[in-house]
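In this view, the complex is presented without one of its protein chains, the others remaining in place.
Letters are used for the chains, namely A, B and C, taken in the order the chains are written, and counting of residues starts over at 1 for each.
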Amino acid sequence: MDFDLSDEQRLLKDSVERLLADRYDFESRNGWLGGEPGWSRDMWARYAELGLLALPFASEYGGIDGGAVETMIVMEAFGRALVLEPYFPTVVLAGGLLRHAGSKDQKADLIPQIAEGGLLLAFAQAESQSRYDLFDVATTARKDGDGWIVDGHKTVVLHGDSADRLIVSARTGGGRRDRDGIGLFLVDAGAEGVSRRGYATQDGHRAADILFENVRVGPEAVVGNPEDGLPVIERAVDEAIAALCAEAVGNLAVIHEETVEYLKVRKQFGVPIGSFQALQHAAVDMYVDLEQARSMAMFATMMAGDPDAAARRQAVAAAKVQIGRSAKSVGQSGIQLHGGVGMTMEFKVGHYFKRATMIDATFGNVDHHLDVVAGGDSLVAA
Amino acid sequence: MDFDLSDEQRLLKDSVERLLADRYDFESRNGWLGGEPGWSRDMWARYAELGLLALPFASEYGGIDGGAVETMIVMEAFGRALVLEPYFPTVVLAGGLLRHAGSKDQKADLIPQIAEGGLLLAFAQAESQSRYDLFDVATTARKDGDGWIVDGHKTVVLHGDSADRLIVSARTGGGRRDRDGIGLFLVDAGAEGVSRRGYATQDGHRAADILFENVRVGPEAVVGNPEDGLPVIERAVDEAIAALCAEAVGNLAVIHEETVEYLKVRKQFGVPIGSFQALQHAAVDMYVDLEQARSMAMFATMMAGDPDAAARRQAVAAAKVQIGRSAKSVGQSGIQLHGGVGMTMEFKVGHYFKRATMIDATFGNVDHHLDVVAGGDSLVAA
Amino acid sequence: MDLRFTEEEIAFRDEVRSFFRKALPEAIRAKMVDGHHLSKDDIVAWQRILNEKGWAVPHWPVEYGGTGWGPMQQYIFQEEMQRTPAPMPLPFGVSMVGPVIYTFGSDAQKQRFLPRIANIDDWWCQGFSEPGAGSDLASLRTSARRDGDHYVVNGQKTWTTLAQYADWIFCLVRTDPHAEKRQQGISFLLIDMETPGITVRPIQTFDGGREVNEVFFDDVRVPAENLVGEENRGWDYAKFLLGNERVGIARVGVSKQRLQRIRELAGQVTQDDRPLIESPKFREKLASVEIELKALEMTQLRVVAADARRGNTGRPDPASSILKIKGSQIQQATTELLMDVVGPFALPYEEEPDEGSNEPPIGPDWAGPAAPTYFNWRKISIYGGSNEIQKNIIAKAILGL
Partner (left out) sequence: MDLRFTEEEIAFRDEVRSFFRKALPEAIRAKMVDGHHLSKDDIVAWQRILNEKGWAVPHWPVEYGGTGWGPMQQYIFQEEMQRTPAPMPLPFGVSMVGPVIYTFGSDAQKQRFLPRIANIDDWWCQGFSEPGAGSDLASLRTSARRDGDHYVVNGQKTWTTLAQYADWIFCLVRTDPHAEKRQQGISFLLIDMETPGITVRPIQTFDGGREVNEVFFDDVRVPAENLVGEENRGWDYAKFLLGNERVGIARVGVSKQRLQRIRELAGQVTQDDRPLIESPKFREKLASVEIELKALEMTQLRVVAADARRGNTGRPDPASSILKIKGSQIQQATTELLMDVVGPFALPYEEEPDEGSNEPPIGPDWAGPAAPTYFNWRKISIYGGSNEIQKNIIAKAILGL
């Protein structure tokens, strides 16, 4: 067992952190947030330059062969800087689907484009009735000659408004909640029959509702097995959850640091409020919850690639529960200990709390994942 | 709405409290606890003298016509003094069954004996498999001429070891977990075929496991409808739970007072430990939980006699949940704030914590009653 | 001891309830139900409906428009208003400055201001908090220098709720900078928001809301007749004002209404292909909050009854701190439950729609306010004396620590 970063990992961490420290100050972020497309194309180019957009992909397609630990490093740093760019939907989520199920041709075509920053992807998965069930798919793809026709309505597609291409989960057979009969299809965002309504999310990111009406795609659009796509979706989503956990750790670490700092500088009744024992202990509780979250994000990272799907699910779900609980306790305490100013847009703490809270609501909240853990085997058996 | 005690109620409260203040000091209690029968026959006689043993019974049988509020007053005072005598099993629990289901003859026979302190009763209800389900009864009563033959094994019968007579729930028909077909039977503790094994409980009370082998009782032993005793059992047990809630409030109030007092007198680092803000806030949390428990004990008292059985159940269950949670939080904090000495037999706090904890385990713990509340209608609808 | 409502109390409750149901415009009720923002017009309209009925300021002395109700009736009135749900009258006029004026103000002030408060002809806001003061209110620095028959006010107030609509502000100002104790030397001034030198700057809260403001005073000339009571006695009036907040602070009715709504909504979303409200886990979470709320309701009634018993002295029962602490926790718990209900539909951020906007919401139409309310209501355990301060108060005043 080894908790140290390798030299390459350390280098990666340092360079991401340096880039963000140099460029991603709060004012710049606010500027991008208020403009179009709601994030920075300049930063996106810099991520490409640094190799971040190529990170998880195989070197044979121009990738860097990074693994879950590398993704964790980037996502935690992004969480610390509250990065707005669509790294998660493009590189982690859709990238994961591509990595695990894409054909050679698809990979050879798409990965270099992603890597150089020229292609944005989104995973159009959730539907209004599906809540957090990945297998609940009403959108259909029916065979039409050698191609397919996709019909359906996807909702809260993360960064779906600026994506160039969409990977759409659609039912090729079976009933709405069957585990079989789900396929993945690459659809051009500009294809005929695709209409999008983009909007901001609570945390300053973007999302879209996307309607697919009689959208025709060719045979080359199929990603993986069109009758049995669910295992790939689950695998990619589990990896994506591990990445979100790391991002949330970045969020919570900043909330904690900002709060401790505020306790030191803010004076009341003539003394720093950090001298009040009740506030000290609250800050310690935050610290404990943060470190527990960090531990579980590491655990999820370690288990995200586990070949045993049940063990992977169990581990990732457990991490998501811990992250969600820590987001609540650390975030709420962070606001509370700041007092009134914690409620304002000017102070950082609220923004980080919003992002961490939205991470809880993404791909399954605490309740959802607690069900998973409770339904499975013991998490701590030998 | 009126939270004030009537003059009679005030008088009752004062006289019970005075009696206990005069006689029920901790040393005396320890003495009774260590001796035979594990409580004080002298105190029992005094309760009789004061009318407490007649309290809930109708005046036509020599009772005092007290209601749920009067029982609450006595039980809270008993909770404050950590009274050991079998008031709950005899007067509240078995007394409740008698009041609600006893025949005129049974009442006329038994109530005067109870009132004068000459008769102890116990309710032999729980069985090893029944957990907290009142309807789960494997003990049988089968018709034998004009009488009945009782067979079965009852467990943790509160103060069953010193009871003169037992009220036994037994199945006269139906399957083990049917709601129909349960009867109540008065059985002499010394009857042939009855064998008892008495033991102490964690809180210094007494209980017994009781075996009934071919125990023959006459027709006069039937209490209420022998085929449909469950509604009466549920009613009496709900009233009994309300009484236990009041007793627990007495327990928790003393834990809180003792703890606050300790914080004032105990010095560390040269100052009273009550000057440390974290301990102050913990004491405040205890206070809030205590007052919430007190409110719910009152609510249960108010609702214990409600003619709508579902609303009564819901209210009593809600109170039991609150009491159980407050017992845990107040009790645990009480020990914690005392530090090491809180762990010792010499300090009161542990003894009160034990009693409050055992009340949670009696007639349904938090989990059991939360199920009830969650399964029912909204508790706070208009 | 009889913990049931009397027949008179039930009759009163029914009367109030039926009035609220009839009199409240449906458009306002609909906004209240799902926690959308109310417009200024909504608030004014409702206040005037109440005033027409004679119920605008029930807790005031009868001579100034009060109803003469006892604590239990006032409790029932508030509870029913919250449950309708109707907008609670803004406290700044009717609960804060109004009682200060009728208790300590001049006759001229009473005549000039009180009727306009009841009818919300004047919209009042509160100028107590200052940047850097927070819970330590007495450290305030906004100054008022006497200059002839005026005071000249300079300084800054903050957290001024809805100052953007306000006609008047009541302020604590420092009139004697040399007073021995900080609490001395403070006065209570009424200031017309139209006076030159006043600037209002909105503070955006992180949920996206624009409720609070900074208010700047730059050589603002205030007629001396707008001083309440005596100069340098303002701290006493402020303590009186803050002590008045008692009944209803727990907002039991608000939480009841929210839980009822959450129950309905949880019947409309599905989880595992059945209504969420049928999930045992969700029901247990709901039941746990309901149990706490029922307990708080009983606790509140105990406080109300104690008030009624010893007469409404204007002194807050220290136990009312429990109401604040537990009430805020429960209100916040309802926002967490609603987050559980909306699930993934917590994400979309929608500006509060303009009146008449016809763009459909993302997700169910009640989902939009869930996250902003979750964020915004964190303030409940901060404002009006944070829960930490409340615990300090209980430790000292009740526990004697």
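Here is the rule we go by: contacts are C-beta pairs under 8 Å (C-beta built on N, C-alpha and C of every residue); 3 or more make two chains touch, one makes a residue touch a chain.
A quick note: this is a predicted structure, and the numbers were derived from the prediction, not measured.
Within the full complex, the chain left out of the display contacts the shown chains A, B, C. The hidden chain makes contact, of the residues B:G118, B:G218 or B:G339, with B:G339. From the set A:V232, A:V321, A:M343 or A:M358, the residue in touch with the chain omitted from the display is A:V321, counting the whole complex.
Although one chain is not drawn, the whole complex shows that of A:Q113, A:Q129 or A:Q280 it is A:Q280 that touches it.
On the side of chain C, the interface with the absent chain consists of residues 280-281, 284, using the contact rule stated above. Counting the whole complex, the residues of chain B in touch with the unshown chain are 126, 128-129, 131-133, 136, 155-156, 177, 197, 199-203, 207, 209, 268-269, 276, 278-279, 328, 332, 335-336, 339-340, 342-347, 350-351, 353-354, 357-358, 361-362, 365, 367-368, 370-371.
Residues of chain A that touch the chain left out of view are 1-6, 9, 69, 260, 263-264, 274-275, 277, 280-281, 283-285, 287-288, 291-293, 295-296, 298-299, 301-302, 318, 321-322, 370-371, 373-375, 378-382.
The rule we apply is simple: only the chains that are shown with their structure count from here on.
Of all chains shown, the one whose average CA position lies nearest the global CA mean is C. The centroid of the Cα atoms in chain A and the matching centroid in chain C are 39 Å apart.
Per-chain Cα centroids separate chain A from chain B by 54 Å. Residues of chain C in contact with two or more other chains: 388, 391. Annotation for chain B: residues touching 2 or more other chains are 277, 280-281.
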